[in-house]
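One protein chain is absent from this view; the other protein chains keep their places.
Let's turn to chain A:
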Amino acid sequence: MCLQNFPCQEVERHNKPEVEFKTCKELLLNPILICRNESEKCLIESSINSLRISIKVKQADELENILAKKFLRFLSMRAESFQVLRRKPVQGYDISFLITNFHCEEMFKHRLIDFVVAFMEGIDKEISELKLSVNTRGRLVATEFLRQFT
């Protein structure tokens, strides 16, 4: 994550994350796509002053689909407090991070990396827990409801 301050080449007095605008080809690095299997992948795009990490989480069935979407939308809506999170995920992915040189100046690089890795590890766990609790609750409610008929 070797980012540095870079004033915009296209517009004077501006400083934009180059990976978002992609106006100058020479300032972008090759994107890397890491796939664990068909349904889980991670795209890392980098440039001279910014880095974008997009993750697609595993969604085995409909229920997981809905849970993941709601949960990640909840987090993305509160992207301001996370600072490195992007409000809208990149097309084709579930969640995206945008790290700029300003974040690297304020925070330690190794802690930023730890945060992203911990986030990815935590996501799968959270979604399975949510699914378990939904199923448990559904079962309890159904049992109680049908009890009145027996």
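Keep this in mind: a residue touches a chain if its C-beta (ideal position, glycine included) is under 8 Å from a C-beta of that chain, and two chains touch if they have at least 3 such contacts; residues count from 1.
FYI, contacts and distances are computed from a predicted model.
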item: Chain excluded from display, named as in UniProt, from "Histidine-containing phosphotransfer protein", "Ribosome biogenesis protein BMS1 homolog isoform X7", "Actin-related protein 2/3 complex subunit" or "EF-hand domain-containing protein"; value: "Actin-related protein 2/3 complex subunit"
item: Sole contact to the chain not displayed, among A:K41, A:K109 or A:K131; value: A:K109
item: Which residue of A:N15, A:Q59, A:S76 or A:S128 touches the chain not shown here; value: A:N15
item: Sites on chain A contacted by the missing partner chain, in the whole complex; value: 2, 4-9, 12-13, 15, 24, 26-27, 48, 104-106, 108-110, 113-114, 118, 121-122
